[in-house]
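Note that this is a trimmed complex: some chains were dropped, and none of the rest were shifted.
When the chains are written out, they are named A, B, C and D in that same order, and each has its own residue count from 1.
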Amino acid sequence: MTEMFQRVDGRAFDEMRPVRITRGFTSNPAGSVLVEFGQTRVMCTATVEEGVPRFKKDSGEGWLTAEYAMLPSATHERMPRESMKGKVKGRTHEISRLVGRSLRAAVDLTQLGENTIQLDCDVLQADGGTRTASITGAYVALADAIAVLKERGVVPGEPLLAPVAAVSAGIVDGHVCLDLPYVEDSRAEVDLNVVMQEGGNFVEIQGTGEHGLFGRDELAAMLDVAEKGCAELIAAQKAALGL
Amino acid sequence: MTEMFQRVDGRAFDEMRPVRITRGFTSNPAGSVLVEFGQTRVMCTATVEEGVPRFKKDSGEGWLTAEYAMLPSATHERMPRESMKGKVKGRTHEISRLVGRSLRAAVDLTQLGENTIQLDCDVLQADGGTRTASITGAYVALADAIAVLKERGVVPGEPLLAPVAAVSAGIVDGHVCLDLPYVEDSRAEVDLNVVMQEGGNFVEIQGTGEHGLFGRDELAAMLDVAEKGCAELIAAQKAALGL
Amino acid sequence: MTEMFQRVDGRAFDEMRPVRITRGFTSNPAGSVLVEFGQTRVMCTATVEEGVPRFKKDSGEGWLTAEYAMLPSATHERMPRESMKGKVKGRTHEISRLVGRSLRAAVDLTQLGENTIQLDCDVLQADGGTRTASITGAYVALADAIAVLKERGVVPGEPLLAPVAAVSAGIVDGHVCLDLPYVEDSRAEVDLNVVMQEGGNFVEIQGTGEHGLFGRDELAAMLDVAEKGCAELIAAQKAALGL
Amino acid sequence: MTEMFQRVDGRAFDEMRPVRITRGFTSNPAGSVLVEFGQTRVMCTATVEEGVPRFKKDSGEGWLTAEYAMLPSATHERMPRESMKGKVKGRTHEISRLVGRSLRAAVDLTQLGENTIQLDCDVLQADGGTRTASITGAYVALADAIAVLKERGVVPGEPLLAPVAAVSAGIVDGHVCLDLPYVEDSRAEVDLNVVMQEGGNFVEIQGTGEHGLFGRDELAAMLDVAEKGCAELIAAQKAALGL
C-alpha cells in the first residue's frame, strides 16, 4: 500500500464516516431511530406485537423478525417500487434475513414472553453500507422497544443482550478500507460485511469477491479494520442510549 | 356551533396545524422535500427520467406520474408492508392516482419535452391528512426538479404552472373543522379533501359521508375553510421556494 | 352557453339518458339487477353470506362490501383481463371502494345481524357513467337481497335505508352537462360524480378537473343538474321496486 | 335402464335443454353472442386485434385465443373473484385452453392474415355445461367477427371453416343422459364433453369417471347422444347466422 492511494473523501483506511444515531425519530413505533453513516440514512423502527408466529406458539418464547427496504428515491437512479412490481427482489430478501439473524443475537427470546418484535429498516438515502447501518441502528430501536415493554410490565425478564453492530470493509485498488461509500463499494475487488457483538465475537461475516479473490491474509486485514469499526459503532450506540 | 366544542389540540375551527416545508431533504432526487402538517410527515421526491410511457411516445409532450405509500411503521398500529404481501391496497392506488392527477394540473406537459417526472410521496409518520400533505409537498419537489431540468437545458419552455396545494376539511360532532388530525378524522361525520390552484379554482374535490350525509350548506362551509387553508399552504410553498 | 352547442345524442343539458332497471336478471344471487344508462349496461348482484370479516366479529353488526369490474370486451378497445394479469388496476380498486362506501349509506348495519352483503357490479357494456350506474343498480339489488333475508327471518330489524343513486355531471366545451356518455366524458374539462340519498343530501361527491379547473359557480351548476338526475334515478329505483 | 328413471326437468335422455343464440348482444366487440343452454347463460365475444403473438410473427398467419371466466355471482354459492385473489384457478385455465383449441379447428389461420382473434366467454349464469355452451356460442361470435374483417377487406381469403359445437353427456344413476344441468352433473358417475365439427368428426373428447369407471359400450352410448346434440346445436348455429 503506497502513500499515493487516497480515499474519495480523504478518510484514513481504517476510519469510519461520521456516524449519527437519533432516537425518537418518529413517535408511533416503540423504538424509532435515524441512523446515518455519512450520506447513508436509514430509519430503523421496532414495533411490538402481542403473540408469536405459528412455529413459536406455546413455546413461552418470543420472536424477532426484520424487514429491510429502500425507498424508490433513495438511490442515485430511482429504483422501481417493489410493491408496484408485486415482487420483492432477492437482494431485499437477503438483507432482511441478515438483519433479522443479526438482531436475534441481541435478544434473549426466552425472556421476551410470547411477543414479537418487528424491526423495519427503511433506507431514506443510500450511499453504501445500508445493511450495516440498518443493523447498527436497529439495535438502538430494539433497546428502546424493550424498555417500553419492561415499563408496561409485559416482559418477565431482561431480554436485551449486549449491543450488536455491523460495518463493511473491502479491498479497493488493492487497499483494505473500512466503511465503503457507494463509489468505493461499486469498484471494490472484495467486499466484507461483519456483524459483531460487544466483546469482540462475530455474529456473522459475509465476504464476497465479485471482482477478485482473497486469501487468508487479506481476510485478516479486513477483519482487523472491521473490528475497530464495530467497536466505535458500539460506543456510539451506548452513547445514544445513555449507557 | 356552541362555545363548548374544543378541538383536540386547541386550534380554531379554521386553523391549520403548523406547516413546515423542508427542501433538499435528501440529495439523490432532483427534488426532495419533507413536508409536515403537525405530526404528519411525508417525504416527497421528484425524479426525472428521460422518455415517456408508450401512450405518450412521439407526442412531443412529457408525462408526470405519482406513487404514494406509507412506511409500515408510520401508523400507530404497524401495517403490513405492501411489497411483502405482493398486493397494493386499494387505498394506496386511490391516493397515488389523486396525487398524479393533482400535480398534472401544475405542469404544462407540452413544455416538458419527452421527459417523465416521477413523484414519490412516502409517509414517514401518519396523523391524518397524509394525502393532502403529499400533494402540497410534491408541488415543491416538482418545482425543484423542473429547475434542475431547466438548468440542464433539456426543457424547451416553462413547464411549471401556478402552485397546487391540498387540505382536508370535515364535520366533527356537527362542527366544520380544517385540517383534521387522525383522532378527528376517524370520527368525522363528513370528510372533504380539496385540491386548489393559486387563484382560487379547484383541481379536485372529494367529499365523503361515511358516518353521515351532508347538504349544500355544509359543503359550502367546508369549502370556505378549505379555501382559507389552501391559500395559507400556497403561501408556505412560495415562501419555501423563495418566491 | 350559446344555442349552438349540441349534445352528441341531442339530449338537453340536464337530461338523463334512457334508464332501465331490470330485476331478477339472473337467478342465483339474492338480488340481481341489470341497470342501463343508455348504452352503458351493468349487472349488479347482491349475495348474502353468513358471518362478517374479522374486524366486525362479535360486534353484533353486519357488513357490506362491493366489487366492480369490467368484462374485457365491455369497452370499445378490448382491455386485458385483470385476473390474467394477476393485478387489479387502481381504477378498479377506486370504483369498488366508492360503490362500497356509497351503499353502506343505504343500509343500517346494526339491523343486519352478523351477515355480509357482497355487491358485484360487472360492466357488460361501457359507454360512460359505469360507476354511477353501478351504484344506482346496486341499491335495487341490495333491496331485493334484504327482502330475501327478511323473508328467511334472519335479520332482526329493518336494515334497508332510503334509496341511494349516483350520476355524473361535467363541463364539456364550457357547457354543464348531465350523465356523460363516453365521447363527452373523454373530452370533458371537468367531471363530477355525485352520490345522493333520497331527501337531497350527499353521500359522496368527487369532482376532477383533468383538463381544466373549476370554480364555486361551476360546481354549483353541476350540482344542480346532478340533483335533478339523482331525483329521477331514485324515482326509477322506487318504480322498479314497486314502491 | 328401467322406465322409472326420470330426469330432473322431465327431458328425454337424449334431449337438449332449450338452446337460444342471440347475436349482437353487446355492441363494442366485432362479434357478441349470448348463448343459453337452459339456465346456463354465457356471453361470448370475438374481438379482432392487429398483429400476432411473438411465436407467430412473420408467419403470414393469424392466431386465435380464448379466455373463459365465471362472474363471481354466476354460481349458486358466490365464488371469489379471480382478479382479487391474484390467481386464476386451474379449472379456468383448463377450459380457456379447451375453448381455444376447439375454435382453432373452425378457422383457417393461413387465411386470416397476421391478425389475432380473441374470444371471451364470460358466464353470467351457471347451470352445468358452461364450457360446451361457451364453445357453441363462440363459433357464432367468431363468424360475426370474421364477417367484419372481410367487410373491412383485411383478410385475404375465407378463414371461417365449418361450424364447431360442443355438448356434454354423462351417466347418471346408470343412465346415459345428454346435456347435463348442474344437479345431474354433480352426481354423474361419468362426464363426457364432446366437441364436433359439422360433418360428424370429433375435434375433442374428454371423458372423466370421477365417481365411476366406464367401458367401451358406455363410451359408445354417450357418443351417440352427443352426436345427436351436436347436430342440433350446429343447426341452431346456422339458423342464428341465417345460413
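Here is the rule we go by: a residue touches a chain if its C-beta (ideal position, glycine included) is under 8 Å from a C-beta of that chain, and two chains touch if they have at least 3 such contacts.
Please read all numbers here as calculations on a predicted model, not as lab measurements.
Every protein chain here shares one sequence; 4 sit in place, and the complete assembly counts 6 copies in total.
By definition in this document, only the chains that are shown with their structure count from here on.
Each chain gets a centre from the mean of its Cα atoms; the one farthest from the centre of chain D is A.
Centre-to-centre separation between chain B and chain C, using Cα means, comes to 27 Å. The distance from the centre of chain C to the centre of chain D, each centre being the mean of the chain's C-alpha atoms, comes to 33 Å. Along chain A, residues 86 each make contact with two or more other chains.
Taken pairwise by the contact criterion, the protein chains link up end to end in a single open path, with no chain closing the loop.
Residues of chain C touching chain D in their complex: 26-29, 32, 39, 41, 43, 45, 47, 49, 67, 69, 71-76, 78, 81-84, 86-88, 92, 118, 120, 122, 124-126.
Residues 89-91, 93-94, 96-97, 101, 104-105, 197, 199-210, 213-216, 219, 223 of chain C are the ones touching chain B in the complex.
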